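Of the protein chains in this complex, one is absent; all others appear in place.
Up next, chain A:
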Amino acid sequence: MATNTGGLGTPPSYEVSVRGLIRSFGPKGVLNGVDLDIAPGEFVALLGPSGCGKSTLLRALAGLDRDVRGSGVVKVPEQVSVVFQDSRLLPWDSVLGNVTLGLRDHDADARGRRALAEVGLAGREKAWPHELSGGEQQRVALARSLVREPRLLLADEPFGALDALTRLKMHALLKELVAAHQPAVLLVTHDVDEAITLADRVIVLQDGRVALERVAGAGVDHYSLRGELLAALGVHAAA
């Protein structure tokens, strides 16, 4: 896994490269110069207090902020997939139709079926989205994002609406899928533990800037990292 904390030596070719990103709604600045690099296949978790601009940053990377004032350099790969907090399935399309939405190749259906099998939903291709549980809907959304083999996967609190147990299962599934497909990942979350268990690197956004950046993953003391991240987020509870 790529471990990168930026800067030193010859620069590796980054999948994502953001320089001096500024975004504002009205007079108020939301992002005040964000710098961020993500290496190919690297899993980055983005933490930060509510309203600090995490979604704004993610939307900038997804190219969904055409009407927002701002400046900066954003380099992202061609193939970007987004998973939203709501599963955002088209209610009038079948599960399979949702997964293959926008695919233009002739074997789209076969690929969609494979992706659904990968997330454990083989056999539900013909169901309407409203016939699925919340966790299943989110799995369809995962299948939809991975079926296009993205170089970059953007996820904005994808498990925020799920119960704790389902969320743990989704963590395992996401890990598996990311290992299989190897996209770079930027995961926005409120959950410090989720960030630590899933990510190679955790960054904290505050006052429109990257305020803290830590390597996570194997070999890192979860307990002290957790304390440090919580402190950065303004929570000073003895864990």
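Please note the rule applied: a contact is a pair of C-beta atoms (placed from the backbone, for glycine too) under 8 Å apart; a residue touches a chain by one contact, two chains touch by 3 or more; residues count from 1.
The rule is short, and it goes like this: contacts and distances are computed from a predicted model.
> Tell me the UniProt protein name of the chain this structure doesn't show, selecting from "Hydrogenase maturation factor", "ABC transporter permease", "Mycofactocin biosynthesis chaperone MftB" or "Sarcosine oxidase subunit delta".
"ABC transporter permease"
> Touch as defined at the start, partner being the missing chain; which of A:R111, A:R124, A:R148 or A:R209 qualifies?
Per the contact definition at the top, the residue touching the missing chain is A:R148.
> If the hidden chain were put back, which of A:P27, A:P91 or A:G219 would touch it?
The missing chain is touched by A:P91.
> Spell out, residue by residue, where the missing chain touches chain A.
62-64, 80-82, 84, 86, 88, 90-93, 97, 101-102, 128-130, 144, 148
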